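First comes the structure, then the notes that go with it.
Of the protein chains in this complex, all but one are displayed in their positions.
Labels A, B, C, D and E are assigned to the chains in the order they are written; within every chain, residues are numbered from 1.
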Amino acid sequence: MSGVQPGTTGLVVQNIERAEQEIIDGLAECGVATVHEAQGRKGLLADYMTPIYAGARIAGSAVTILAPPCDNWMIHVAIEQLQAGDVLLLGTITPSNAGYFGDLLATSAMQRGCRGLVIDAGVRDVRDLTEMEFPVWSKAVHAQGTIKETLGSVNVPVVCADELVNPGDIVVADDDGVCIVRREEAAEVLEKARAREANEAGKRARFEAGELGLDIYDMRGRLADKGLKYV
Amino acid sequence: MSGVQPGTTGLVVQNIERAEQEIIDGLAECGVATVHEAQGRKGLLADYMTPIYAGARIAGSAVTILAPPCDNWMIHVAIEQLQAGDVLLLGTITPSNAGYFGDLLATSAMQRGCRGLVIDAGVRDVRDLTEMEFPVWSKAVHAQGTIKETLGSVNVPVVCADELVNPGDIVVADDDGVCIVRREEAAEVLEKARAREANEAGKRARFEAGELGLDIYDMRGRLADKGLKYV
Amino acid sequence: MSGVQPGTTGLVVQNIERAEQEIIDGLAECGVATVHEAQGRKGLLADYMTPIYAGARIAGSAVTILAPPCDNWMIHVAIEQLQAGDVLLLGTITPSNAGYFGDLLATSAMQRGCRGLVIDAGVRDVRDLTEMEFPVWSKAVHAQGTIKETLGSVNVPVVCADELVNPGDIVVADDDGVCIVRREEAAEVLEKARAREANEAGKRARFEAGELGLDIYDMRGRLADKGLKYV
Amino acid sequence: MSGVQPGTTGLVVQNIERAEQEIIDGLAECGVATVHEAQGRKGLLADYMTPIYAGARIAGSAVTILAPPCDNWMIHVAIEQLQAGDVLLLGTITPSNAGYFGDLLATSAMQRGCRGLVIDAGVRDVRDLTEMEFPVWSKAVHAQGTIKETLGSVNVPVVCADELVNPGDIVVADDDGVCIVRREEAAEVLEKARAREANEAGKRARFEAGELGLDIYDMRGRLADKGLKYV
Amino acid sequence: MSGVQPGTTGLVVQNIERAEQEIIDGLAECGVATVHEAQGRKGLLADYMTPIYAGARIAGSAVTILAPPCDNWMIHVAIEQLQAGDVLLLGTITPSNAGYFGDLLATSAMQRGCRGLVIDAGVRDVRDLTEMEFPVWSKAVHAQGTIKETLGSVNVPVVCADELVNPGDIVVADDDGVCIVRREEAAEVLEKARAREANEAGKRARFEAGELGLDIYDMRGRLADKGLKYV
Partner (left out) sequence: MSGVQPGTTGLVVQNIERAEQEIIDGLAECGVATVHEAQGRKGLLADYMTPIYAGARIAGSAVTILAPPCDNWMIHVAIEQLQAGDVLLLGTITPSNAGYFGDLLATSAMQRGCRGLVIDAGVRDVRDLTEMEFPVWSKAVHAQGTIKETLGSVNVPVVCADELVNPGDIVVADDDGVCIVRREEAAEVLEKARAREANEAGKRARFEAGELGLDIYDMRGRLADKGLKYV
């Protein structure tokens, strides 16, 4: 971890470490459910985080934002820190459904190669964002405007939808939600996720051929031992 | 009813009675709102049950699953009990939003002719399920994995989203939600639903011609009697 | 305001004032987020009001409905009061998720030129409504039927999703939600919204050219004054 | 109504009309449920408004506050407008659970004879408020601090927990929640509430003597007519 | 089970079987958590069911009520069916937070020996009910009135807060919530609950003496086997 305490305000960390792009892209291909399983069922954001449109599937290095109540000032600060392949991830100091982000910010973020936004708050201009194909996972869609009065931070660890996210952690997001992978563990998680995919491909073929999970996973004996009765 | 108490665990009932396929298919055509009205406004599941994609419209005989907390073992057991035209319906012993069901289970269920899933819990791999055109009505979309440790039951009566469902009851589901029809009442409900549809077709023509509900339903006198004032 | 108290029941106000159609159409083009900002960040309905399908963008004069619990009788009364370009807007006397509105009522409303429905309650037949392209913003989708027993009112001020709406106020709705503009302020709000759009177009060009919000809005000095540290 | 639009900001109305204290005190004695019934089942605030301690039972003239997001500045302005027997009532421009009010503000309000607070937001220092016997009905208890940056209004009509409240309306609050009575209707509502109480006292005596509601209200015939079967 | 389908309307079942009072009273003494464990962790109502005051601890035979939306007529019918030691339990046909029950109905129910009410809806007059020491577990406290227009049923199986309850099942309720025990299983569940209590008394003494659960339950080896590391 970065050594900076979550909750620290007034700070912009400029040079964060990122995982290799190849690993990040591999995680995107595996998807949220597989990555979540591959890393031992940790890292999932709360299930209230939903995509503004269906079908997007991304991964990227987290540029994290800690935002004061109803204040989106730090997003402008964060955009300057973006590199191609990054994902913006915003946590709030206190819960809010206000619309912190819209099409102008998305235009700016996309211009720097940003792949999407994960925001534990509200978003607006969702029709424009959908047309721009800028994916967002959010807690709410709300047009409520925000102000620019108080400092938060950029690239400090933040709590977002029940999970701690460090700057540079990998954000994986698709229609199932959002999963965080620690940067240091990314290579190992990808390897396990790939193995899991290979295993699942074999299983899928057997299911398609009509075999049952009861037989593929050899469950019948254990079920009988537990006392399952058929009548 | 089957004589088995809801909440019974450790039991698989193998031979359940089903309604005639023609009746079931007729109920699917009528849709949830019409069927709900036709049977006297009963049988609706709670409104938090939403489809993972828009446009699906199904009916089928319920193969019911009672699932322990965060444990999807019984789904494998249930799939063996599926016949073509059935719908899986899962209730939990305690509320959970975990992802009990994903694309491999869907592959297996589809192979046996299953028409969809109604689950008072979470589902995952929704992008794959959408591509496979396997419709699901669920309380949540969440990638959170489940375990296979504890027995529940298959084909016992279960409470699902505020309604009791018996195995073999007809599950009708579309974009409006989910409605349950008792197997014994299915033929009569279909007849009433058809009559309602015929009646509505006539009404629709009159509405399209510009007549008002106030006149079609002869409401003006009763409104005046109740004291409605126009100013 | 009309002089009638919100909450008044048993009353239908027949001749309400409406804004000019050109102004109303202009507000629809600007969209909810822009209009909300242009009028000083007021008038937004609660964020639980969501469209039944994506992509609709409307504005119209509010024909307001005050509805008793689980009772949709007043909608029939309201439809007679509709003029082309109006929007139905329903508030309830006590919260309800029942399905007050479906395809037959939509047929009747469309026949009179109604542009859509905003309802602080439930709606049903959403597949039909989607096919008919009759947009609805609602708190819930639920097939639960309603009755026709008790009087409410039409065209009295109603509270809908946290906002007071007067008959003839302009309802602006799109994928971001719903915003209310006072009839008396509509022209001025449109002017400000147009100015805001022009301003945003210029900003968008600069963002697309790679400029940062930090520079476009000249934020760096103020951030430094507040004590923002870069490390 | 006052002629000022709900949602107006930047305004303090100094001389509001109030109902007679005797009428207000009578409404407090009747309590929320009786008053709500007596005025035709209108005026109830949403059921998420709960008292911070059990047993308080108050009524008073509403001094209304429209508060910007996370900003409690207007409460200070409102306190100057308080007269003995008033109740502070706060609605927000956008939903918030922040703690707008605590023990210092309560000290100031009590000093001017304020009887309590109804707030569609959060409150803090609830232990102190309980010891001071200053009753509060709120949406949340939260210590989250607020700022003093933006103007709202005092004594304009506000929407609070789903109801419009005019300055000078009577706020009745007890363990059942909060009910609003229009100032102009207060005398008539009190009369009906008194009559209702007298009627209920007679009913209570009969219930205590063992009579059934089925007989007291002569329901048996109507139930039979509707088709109720006893088996 | 009774042979009557849950959801049946228009029916009053007069002679229901009840468990022995001694068994029922024993279950009350054991309390909800112990009874829930003793019967294999089933029968708990949803956790949104909360007592209107702390400290009540009851058990009784369920006299069940199926109530139409916003309609409390069937409660009057149910009260006639009460015997000393019974508990009223109400499920709704569609979710509602309206106040179905107040002090007059409580007066009548207490007169017949009713021990309390479990209601998957709202209750009012909670200050009076508290003074009368008539305990209620409910989903909401709300003064909203209900009507008497539509038939439901009394003493048919009902779904209440996620559980099916048969007439005559034992309702156990305390500060932890509500648990249902099947009438046929009551004696056996009481026996197991008593055994559990005895066992817990021994454990409590050891905990009070400073022993750790790690040792009392002999967990250290199994934790080490699972790989727990101390650093």
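By definition in this document, a residue touches a chain if its C-beta (ideal position, glycine included) is under 8 Å from a C-beta of that chain, and two chains touch if they have at least 3 such contacts.
Keep in mind that what you see is a predicted model, and the values were worked out from it rather than measured.
Asker: Just to confirm, in the complete assembly, which displayed chains does the hidden chain contact?
Answerer: A, B, D, E
Asker: For a quick check of understanding: of E:His36, E:His76 or E:His142, which residue touches the chain that isn't displayed?
Answerer: E:His36
Asker: Out of E:Thr8, E:Gln21, E:Thr50 or E:Gln83, which is the one that touches the chain we can't see?
Answerer: Among E:Thr8, E:Gln21, E:Thr50 or E:Gln83, only E:Thr50 touches the chain that is not shown.
Asker: Where does chain A touch the missing chain, residue by residue?
Answerer: 1, 3, 5-7, 9, 40-44, 46-47, 93-95, 157, 159, 162-164, 182
Asker: Where does chain B touch the missing chain, residue by residue?
Answerer: Where chain B meets the chain not shown: residues 69-70, 94-95, 97-98, 144, 147, 149.
Asker: Under the stated touch rule, tell me which residues of chain E contact the chain that is not displayed.
Answerer: So the residues of chain E touching the unseen chain are 31-33, 36-37, 41, 44, 47, 50, 54-55, 57, 174-177, 179, 200, 203-204, 207-208, 210, 212-214, 217, 219, 223, 226-231.
Please note the rule applied: only the chains that are shown with their structure count from here on.
Asker: Please compute the angle of the rotation superposing chain A on chain C (C-alpha atoms), rounded to a multiple of 5 degrees.
Answerer: To map chain A onto chain C, rotate by about 120 degrees.
Asker: When contacts are scored as defined above, which chain pair ends up with more C-beta pairs, C-D or D-E?
Answerer: More C-beta contacts join the chains of D-E.
Asker: Give the residues of chain B touching no fewer than two other chains, as numbers and ranges.
Answerer: Expected reply: 41, 44, 47.
Asker: Going by the touch rule set out above, what shape does the chain contact graph take here: line, ring, star, complete or other?
Answerer: Looks like something else, not a line, ring, star or complete graph.
Asker: What are all the chain pairs that meet the touch criterion?
Answerer: Those chain pairs which touch are A-B, A-C, A-D, B-C, B-E, C-D, C-E, D-E.
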